[in-house]
Structures are given as C-alpha cells and as structure tokens.
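A single protein chain has been omitted; all remaining protein chains appear in their positions.
By letter and in written order, the chains are A, B and C; residue numbering begins at 1 in each of them.
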Amino acid sequence: MKAIEPLIFELSRSGRAATAQYPPASVAVIPEQFQRRARPVLPEVSELQAVRHYTRLSQMNFSIDTQFYPLGSCTMKYNPKVCNSLAMLPEFLGRHPLAPVSTGQGFMACMFELQEMLKAVTGMAGVSLTPMAGAQGEFTGVAMIRAYHRARGDLARNEIIVPDAAHGTNPATATMCGMKIREIASLPDGDVDLAALDAVLSPATAGIMLTNPCTLGVFERRIVEIERRVHAAGGLLYYDGANLNAILGKVLPGVMGFDVIHMNLHKTFSTPHGGGGPGSGAVGVGKRLLPYMPVPVVGRDGEHYRWLDERDLPQSIGRLSGFMGNAGVLLRAYVYMRILGAEGMERVAEFSTLNANYLMARLREAGFDAAYPDRRASHEFIITLRRQAHELGVTAMDFAKRLLDYGYHAPTTYFPLLVPECLLIEPTETETREELDGFADAMAAIQREAVADAAMVKAAPYTLPVRRLDDVRAAKQLDVAWKPARD
Amino acid sequence: MKAIEPLIFELSRSGRAATAQYPPASVAVIPEQFQRRARPVLPEVSELQAVRHYTRLSQMNFSIDTQFYPLGSCTMKYNPKVCNSLAMLPEFLGRHPLAPVSTGQGFMACMFELQEMLKAVTGMAGVSLTPMAGAQGEFTGVAMIRAYHRARGDLARNEIIVPDAAHGTNPATATMCGMKIREIASLPDGDVDLAALDAVLSPATAGIMLTNPCTLGVFERRIVEIERRVHAAGGLLYYDGANLNAILGKVLPGVMGFDVIHMNLHKTFSTPHGGGGPGSGAVGVGKRLLPYMPVPVVGRDGEHYRWLDERDLPQSIGRLSGFMGNAGVLLRAYVYMRILGAEGMERVAEFSTLNANYLMARLREAGFDAAYPDRRASHEFIITLRRQAHELGVTAMDFAKRLLDYGYHAPTTYFPLLVPECLLIEPTETETREELDGFADAMAAIQREAVADAAMVKAAPYTLPVRRLDDVRAAKQLDVAWKPARD
Amino acid sequence: MLDRIGAASIDELFDEIPKALRVDSLPGVPVALSEMEVARLVAARAATDGRPLNFIGAGAYEHHIPAPVWALTTRGEIYSAYTPYQAEASQGTLQIMYEFQSMIAGLTAMDVSNASLYDGASALAEACLMAVRAHRRSKSARILVPTTVNPTWRNVARVITEGQGLVLEELPYCTEQGTTIPQALARYDGQDITALVIQQPNFFGQLEDVDALSRWARANGALIIAAVNPVALALLAPPGEWGDDGADIACGEAQPFGVPLSSGGPYVGFMATRMPHVRQMPGRIAGRTVDLDGKPGFTLTLQAREQHIRRGKATSNICTNQGLLMTAATIYLSLLGPVGLERVASACVARTCELVSALSGLRGVRAAFAGPRFHEAVLLLDRPVAPVLESLAAGGIIGGHDLSRDYPELGHALLVCATETRTSEDIGAYAQTLDRVLGR
Partner (left out) sequence: MLDRIGAASIDELFDEIPKALRVDSLPGVPVALSEMEVARLVAARAATDGRPLNFIGAGAYEHHIPAPVWALTTRGEIYSAYTPYQAEASQGTLQIMYEFQSMIAGLTAMDVSNASLYDGASALAEACLMAVRAHRRSKSARILVPTTVNPTWRNVARVITEGQGLVLEELPYCTEQGTTIPQALARYDGQDITALVIQQPNFFGQLEDVDALSRWARANGALIIAAVNPVALALLAPPGEWGDDGADIACGEAQPFGVPLSSGGPYVGFMATRMPHVRQMPGRIAGRTVDLDGKPGFTLTLQAREQHIRRGKATSNICTNQGLLMTAATIYLSLLGPVGLERVASACVARTCELVSALSGLRGVRAAFAGPRFHEAVLLLDRPVAPVLESLAAGGIIGGHDLSRDYPELGHALLVCATETRTSEDIGAYAQTLDRVLGR
C-alpha cells in the first residue's frame, strides 16, 4: 500500500507557498530589456508539504545511520555526529571566505593544524587543502607533476602509468591533464607486474598513479621496487589515498617514496557522503613538488594565520575552486582527527583491517571464493561469484540486489573491472562483529536461495519502494527533468 | 523481512562504548558506606549502534512530518522548524535558570512579550507562563479559584462543575485540588443543558470548567447565559484552552466572561508533541485572580526585566515547577506568534475551521454520520460509526486501525465518551485540501471494505511493523522493564 | 471548499458565536515578521545573554551532551509525533519509553518506572500523593520532609498536595554537617507518618545517611520516598538498596541526562517504584506484549490509572508529559553506558572537590560543611552574597546560588557546583575573579 512519493512539482498548487520564509516584496528596478518574461517553473508548496515530502524521500534511502553499507573503496564508516555539529557552529557557517583574516583566526587555526596533522599521517612535506574531492586531488597531483617536469624543461614527459586495477578517476584525471595513459596489468596475486612496468617506463614517463593497498584489497608488497624503478626512469609517484584508512599509523606514503598524494578526507577522516558529496581531496607533496602546490594554503607568521597565495608560491599551479575548497568538510576532518588522536588513527587501521579479514574468513567458510585467497585482506577484499554465475546463472548483481532485501546495502559490484563477477567488500572499523556475522549469514542464505530458486533471486529486491529498475530504458527514453504538462 | 528492532540492551556487549563521549576518569572520593555495589544495568554500545538503533526506531513512528495526523482535541498541526532552531540557539540552551537576570535580559524580553501577546489573544488581565502542560494549567486555575474563595472566607465552595463532554484532565484536576465533581449533561445538540446547570449550582459551587468550542466540536452558543448564572451563584468560570486554535482572533475567553484560562501552547502556539510532550499550560487570569497567579512571572521595571516572585505576589498560590516552567516551549511559542502576527492568528482560526467543515462535508457526502449534523464544526468534529458497528460489526477502532494502512494516523477514538463509536477529527489549518480529500477517500474505501470483508478490516493493520497489539495481555502479564537474563 | 460546505464565506462558519462576543482585531499582537526577521531579532537577544561560565547547580546541572543526542531527538518522526495512542503507528516512541523505564529501574534498583513526569519538583509532589494512596494503613497523610530537600521542590510539593489534605512536616538539619539529623526523627517514633522523603545528595550537595533514615522509616511503618540525582546513582547506593529493603518510591529530575539547562525547562521528572505499588503510580507506562501474529511489540499499559480512562479517580491529572526529553535521556544513557556515566559522576566529585579547595583557600571564604558530597557545596562568605554574584556576573562568571533567603540561619551562604564540564582553568578563573571581587 506504500505509495511512491509524488514529485514536489506534482504537489504544487498555484499561489501556495511557505510564506513565512521570504521577506516582503521590494520593487526591483531592472530595465525591461534584461527582464525575465515568465516566472520559472518551481514548485509552490507549503512548508509542511516540503518537510513531509523530503522526510518521506529520505526514508527511501539506505544509509550508514540505518544500515550496514559495505561499499568497497568508499569507506562508508560512521561519522561521529560531533564533527557535524561543530562544523555547523553559526560563526563558521556565517564567515565569508573573503573576509579579512583578522576576523577568521579561529577558523584558520583549525585549518593550519589540520594541514600539520595531515602531513604527519602521510609523511609528506606540505599539504594543500583546496581540492574539493578525490578526483580533483588527483587532478592537482598530476598537474603538479606536469608543472614539475615543465619547470625542469623536461617537456617530453606526457605519459602516466596506471595499473589496470585503478579507480576510473585515475585514467580520467590523466586525460584531463593532457597525459597519455599507459595501463599495466596486475599479477594473479594482485601485485603490480614489474615486467609490465619496466616495459612502459621511458623518457616519456611523467609518473605513475598507485593506490596502496590497491582496490583489489591487497597491499603492494614490492612498493620499494616500484618506487626505485619509476624514480630511476625520471618519473614521479602519485599515491591515490582513497585507501588510507587501511594503513593509518602503520606506514606512511611519504616513507614509501611517493611524491604526491591525495587524501579522500570524506572517506578516511569522516564526512558523511551526503548521497554523493561533498568531499575533500586535500593533497600532500614531497619536497620536490612543494613550489607547485595549489593555493591558497594556510601559513603562520608567529601567532597570526594568513593565506599563502600566488605571491607566496609563484610557481603554484594556481587555483582549483572559487575560494579555499570545501571548508566545512575540512572542519569535520579536523574535529575527527582531534577526537581520535594518534592512538585513534592506528585503531582505525587495525580494526578496519581486522573486520575485513574476519568477514573474508567468514565468507570463505560459507563457501564463497576470495579473489586473492592467499593474500591478507587490507581494509577491504574481493569475492568473485564467477562460479555462481556460471553454475546457477546468479550474478554478482543478483546477490547485490537480494542483499537489499536482507537490510544490507550491497558491496561495490563489478569493480575493479579485472575480477569477473566481483563484490568489493569494505566493512570499515565502525561496524560490530554482530553486524559482520549478520551479513555473512545473509550471503550464505542467498547462496542457498540461489541454489533452490535462482529466478527468485534474479528478480530481487522485493521489499524496497521499487523493484529492479530498468536502466536501459532510463538511458534510451531519457527523462531527466520534469516539465509541466501543456494543455 | 523487516525485522523488529531489538532492544538497545540486546545490542549491548560488555566493554563496548561510545568512548569519545565521556571525559577521562577521575578518582571519586565517596566513602564506602555510600557507594553503589554493582554497576547499574545500562547498555554498552558504540555511537553507531545507538544512532542506528534510534534512527530505525524513529522510522517506526507516524508523525506530522510524515503523515496526516488528525487527532481530535490534540491540534496536531505542523510546527514551523524555525521555532525549534531559534529556541535551540546555544545561548538559550546554556542559560542556567538561576543565573542573575542581568545575564538573561534577552531571554526575559521574549518571555515578557509572550505574556503580553497571550493576554491580547485571550483578553485576560494577567498571564503566568509557569505551568508545564495543559493539565498543570488546569490545576493552577482551580487552585487559584480555591485560593480566591478562601481569601474571601468563602470556605464552603468545594464543588467544580464539569460537563460530561469534558476532557479527562478536568475532573482529574478537580480531584487533585480536593474538589468534588458535579458532572452535567450535554444536550443532543452538543450545548450544555442549562437546566442541569441550574440544578447543580449552589453555595458550594466553586466554579465550572468549560471548553469552548467544546470537545464535541461545537461552540457553546449560550455561553453568555452560562456565565451569568455561574457568576450569579458565586462561582468562577474556568476556560480549558485546548481548543483555542478554533477561535483565535474571533472571540476572546476574557470577553466571554471567563475568570481563568489555561492555554495549551504546545497545541495552539506550536511545539511539536515529542511523542508525549513537552507542553506548556500557561494560564491567563481576569482581575479577580491576579493576586493568586503562580510565580515566577516576568515583570518589567523600565527597560529591565526581572522575576516577580512571592515577595511581589504574596497571595500567589506558589510554585509549580523547579524553576520557571518549560522555557524552551515558551520560546517556540514566542517565535511562532511573532511569525504569525495578528493576521496570522485569525488565519489559524479561519483555516482550521474551514478545513474541519470541509472534511465533515466530504465525509457526510460519503455516507458517514456526523454526531452533530445540524451544527457548524469548530476546528474539529465528530463522526459516529454506531451504524457500522451495529450493521457490520466494524467499530471505530477498526476504522482507526485500517486507516493506518492507508498512511493516515487515526483520529481520536472513543472520546468524548458520550458519543458511541466516535471518531473526533481535527484536520488543523496546516493541511492541504488534497490531504483532506485523500483522507475522505480512504474512509470511503474502508467503508466499502467493511461491507465486502468485515473480517479483513477487523484484523488491520497489515503494513506496519506490528499487527494489532494485545492490550489485555500487556496489562495482565506486565512487562514494563527489561531485566538481564540470569544464568 | 466553501461550496462543498454550503457556506458563502469563511466568516459564516463562525455564525454560531454570539455577535456581541466577536472581536475583529488583536491590537496587542504585533504584525507578522518574516522568518528572516524573527531569526535576526531572536538571535540578537540570545547574543545579548552570551555564554557566561556557570557554577550553579541547585537542581539543574550543566553536563556535556554528546552530539548524537539532539541530532536524533529532533528527528521529525520523534519530534512531531503525539502520545502513542495508536500503538501500531508508534512503535518507535513506545520502545524508547520501555527502554527508558528499564534504564531508570536499573539505575534506581526499583522494579518499575514510568515514562516521565513534568520535572523533579512535581515528581516529588506526585510521589507524596502516591505514597498516601499506596499506604492504605496510614490515615494521617503526614509526610516528613527534611529541610535539606530542595526548597523549591518542597514549595511545589506543598502547592500540589495541599488540596488533598497532605501535611508536609519539615525536619531540621545539622548546621555543622549539612545533613538531616537522624535523631530529629525520634520525636515521631510511634506516630502515624505516611512517608519520609530523603533527598540524596541533598540540596547542599552533602550525602545523607540514607540507611539510618530508611531504617527508621521502615521501623515506624512509613514509606520511603527517595529523591535522587540520577547521575550520582552511578556511584551512590541506589534507592532500591537503602536501609534493609530499599525505598518504596524513587523520584527525581533526569535533566542531567542530556537535557540542556535552557533557563529551567523543559526538563524531565522520573519516578520508579516497587511492583506492588505500580497501580498507584502516575504517568504513562509502556509495556511489551504481542500482536495478532504473536510478534512482540509495545503498547501503553495500565491506562486504567490515567485521567483519560479514570477521569476524577485517576492517579494524577497528568496527560502531556515530557516525552521528548525522556527520549534525549534514553539516548544519552545509551551513549554513556555504565562506564561512561560512572566517569561523569567521578569527574563531578573530583571537580567539585577542586572547586571547594580553590575557593575556600581565598580570604573571606570557607566551606560550610565537612562530610562527603557529590557535586555541590555550600560556601560561607564574609559578606552578603547577592552583590558578590552580580560582580562575578559582570566578569562573565555565574558564581552560584545565594542561599540566604531559603537558609538565613547559615548566614552569607553560597551554593556552588562543578560538573565534568568545568576545567581546572575554569576553576582558576573563578577563584581569581572572586578574589578580585572580594578584594574590593
């Protein structure tokens, strides 16, 4: 009987409004030439209608606050509520980004200390907070690598090496920076194929982008080897920090020899994902890249904080956002790091790794195939349902959809692309053992269902507001904006 | 597949905790004689577990923010969110009630102006904000009536007259004040039976408690007559303001001749009910009762606000709460009244009355029986399902439960007690016509279901987390507190 | 819509109201403001009041409130629901009530708790009325109340109970120890006393000899009403274990559990009792039961005690209670757990100890009482308290509660409080400011 919630436009009635919200009208003095002819199509609803509509819509979502959400590579951990409440203090929310720094010393002190803490947890020499998400952090990093080679007159270096396991943003970023992509294969054990690496290294090599532990859920054991070869070939090493959660306080990218790293603060250092964002892709750099950091960066003169800009960093690659990046996300990361402290950081790595290895063990006991059975899981791991797909016709996607009926969000499906029928599972450190056991039990139950009645599993989910959606139709009969019916 | 949410105690594991919440331990120096021997039984859960648990529990509730909730006599209207956000400004939340008034002038200005506005909308001479809910307001009112008679040496007046339609708190209050209750009947048209009134008026009459419009959903047309008779008999008139919403700006209790009134600020002036409270039962008094008002009251000396206490009001009945009453609720009422302004007040009465009369008309068209078909509805009205109960065996309770399946909260059932199989329906002014139509359609649909398959309706609801609950068992096999299993 | 009703105008809908009574304007109510304007006005007023450093307790206590408490409590589905009359549509609220009841029962070591009363003061009043109902053999309706009980609570209890003829008699206290004198009870030996109230810690923050007092009550056939600070119960013997067989009714103010000070309310009273008395207890109670399919669920129970069923014969007139605050308290306790609560309580003791040392080390200040205390203490100044408090307030310090009106016999007495929220720097700042103020 649960009705689908209508569109807000369908609730609209001409003349209705949440009237208390806006100030009384003033007469505008816009010359006619510039004026809009017809009012834009926006809904006209009461405050109650809006509240009820969006409250009901929210209830149609799975989320961390309501479900286990083991989306691999996404670090869907619980974010302490205090990070949000402090970042939303009225003084922080009200501060204009261009207000004189004399009126923002409290805020800037937080940002400066955040930079320092991020240097410490990554082992890098400098940090810029300005990139607004992981992908923009990647862009920043590759742009700095490019600037570095150019500054040295090393103009031929226009290739970026990317392992086949890499996240899609890595090659997409290289393209945005005008680089050519050289993809290299992973070995059957998940590590990079050094021979393949050697084969692509050349005087055109600008650098390599690595995620470590990589998105196959394993730590690259020969990272020292790789570092030596790339640097020897004149390239720089880029560290995709999306998986930093797995190694916090255990090993530092700077110590591994990386020249530049982006962090997904919204994954590792706690910002709720908000149904798609916001994030922060703060970058850390080694000595070589210090001059190229994007501005602004917070600097300190004695007790006074100020923005370092193009005048301070004349070789900076420039700016990446209208102001300083996602300040509110940065405040949340700051609060999170202060609450965890140094011990807490290590606990993150330890418990996220423990949970992943435990869940992998549980699933293997239940008869599932780990993609890398001889390896330790990092904070995530892959199981492959190739066998189930082959024998029962039940795919990774079918398992994913059926899990929703069990009240669990699905793991990441079909990524990384090189493992067939894969589920990339990242339980994170904030889940309890009971939750992991419940998930393993659900997987086992679905396996039994798949054997008994594959068709039933293939038509899941059954208990959500909608059944399986038709993606093909969505792309073919494109309906991406509501238009008022013309009468 | 939707599992019932376990108790928070069942999620508990020894040693687990939302550790970030509490400060590091200090050694306490409590002598052994006073010490607790065993730790209390409280859950040990992580912050995520607590958040997920209470978020999921919340989703099991119907509420104004998610559903139409036409609970008669309860004024379940939408409360603008700004009332909440302003009442929760950190300075207000942090203020200690006993802090010197020099540090609370901003807060007290709001309280003073609220008192003034409440005087204006009720036509009373004085207002005290201290009662914490309607029932405590009633208590306050009757206690003042008692104090008034005593002060005049009129010691025999120990009877309170209450119409049979009155809310249960009215007689319960009279009892708490040590009064005898004289119940009088209502006429078939819903008005008070004047002959019955005359029959109980006597030198023992302390006063009468009236709700007007009363809980039958009609306005007492002979209120002037009643006022004259009660006052002539030496009694005072108490106005139960629970239905003030219906007459805001149209008629004032003070003008009707009432000596004392309580307001349910949480109904008329917007405070969400919070699943059972808090409320505020601010009282207004006519000149006669001014000296007896409960303290504290906000007074003004020039530009300075201060508390008036027993020294200022030596005949005050005294105090009713630890401090000044439900300050946060009062702030919400203040914001609400400022946003509505005088015009807004009238709009409340007009649209709540319009909505009630419209819905009554719709339901009568659909074949339902209004309890008072010849009367205007006030902001609420009654339908009686006596016919359905008799002919189909489907009761008011069955309709109520089945409505839940249609996504509507049930109206008030079986109150007032004098109308058999009744539903007391109060749509409020904040609902749209579409919502009222939807409700009327659902009622009509249930009527059809009742004819077609009474048993189905009698076993509703079907779509909620639980089916119909066994109240008898709840009272007989009392299980009202979780106890750890003893092994 | 008017068509459907058959009325020509909205005004016509009000035609049953006698014309002579109608008004057509509300001159005392200002014109409407937009949300933006009200927000600005009210925020400016809040800013005027600022956030001074607080050292008052006296019945309302400043504790750290974990961020999830109000993030969850203000969720629309909790915040904008009514009393759970339709149980099937209110399982969230009902389960929270059941959990709260379980926590209060656990903390007080009593069998059963209700799901809130208005506040601590009115809860004490209700406890007195309940004692009279519960103690059928006692005819006197006399209740002994030590003067170490919060004076406002005593006032409220008197106002609320006097209509029913209760007599609250005051017991003196020892001005050296700041606690009730057990010997003072001797003069009531053998009399018909309905109940004895014991507040622990008492209004001065001192610990009463609850065992001795309870034993006297039991020996003399009086019921025992415990009024307790629930944070303190993390460390102190719970009412259910006082004396030989525990108190009969426990009540108090649960504001310290996640409810902000907010000028005095809304707070949340609680009450717990022994199973045999449950039908005399006022307030809502949620019970666990099963549904048509045998699935467990929750519903309001024992409603036959309540006004909406029993009307003039109800145990109380209470209807709207403090459900939202009860929810906040439940979430607070879930987040803290037994260990967290114990740490908070221990920090309270330690901080107050530190505060008393720091202040009583100043010239013109000394501690009034020895003996063990929880998180409050009475200090004696060498001059009237009120002007000192005003000077402190001007320096951003809310220095405590002036006792000279309620306890003139103590002289220039000041009640101070420090919870886990007061740091050593805060205490230092207070001491320094007080020293400056007294130096004048």
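Simple rule for what comes next: a contact is a pair of C-beta atoms (placed from the backbone, for glycine too) under 8 Å apart; a residue touches a chain by one contact, two chains touch by 3 or more.
Just so you know, these numbers come straight off a predicted model, no measurement behind them.
Participant: Of the chains that are displayed, which are in contact with the missing one across the whole complex?
Facilitator: Visible chains that the missing one touches: A, B, C.
Participant: Using the document's definition of touch, tell me which of A:A50, A:A125 or A:A444 contacts the absent chain.
Facilitator: Once the missing chain is taken into account, the touching residue is A:A50.
Participant: Looking at the full complex, which residue from A:L89, A:A156, A:L187 or A:V451 touches the chain that isn't shown here?
Facilitator: Touching the chain that is not displayed is residue A:L89.
Participant: Please output the residues of chain B touching the missing chain, sorted low to high.
Facilitator: With respect to the unshown chain, the touching residues of chain B are 20-24, 51, 55, 80-82, 84-86, 90.
Participant: Would you write out the residues of chain C that touch the absent chain, in ascending order?
Facilitator: Within chain C, the residues touching the omitted chain are 35-36, 39-40, 47, 51, 64, 66-67, 71, 74-76, 420-421, 423.
We take it that only the chains that are shown with their structure count from here on.
Participant: Taking each chain's centre as its mean C-alpha position, how far apart are chain B and chain C in Å?
Facilitator: Once rounded, the distance between the two centres reads 21 Å.
Participant: What are the residues of chain A that contact at least two other chains?
Facilitator: Answer for chain A, listing residues that touch two or more other chains: 20, 51, 55, 80-82.
Participant: Would you give the residues of chain C that are in contact with at least 2 other chains, written as numbers and ranges?
Facilitator: Only 34-35, 43, 66, 68, 71, 76-77 qualify.
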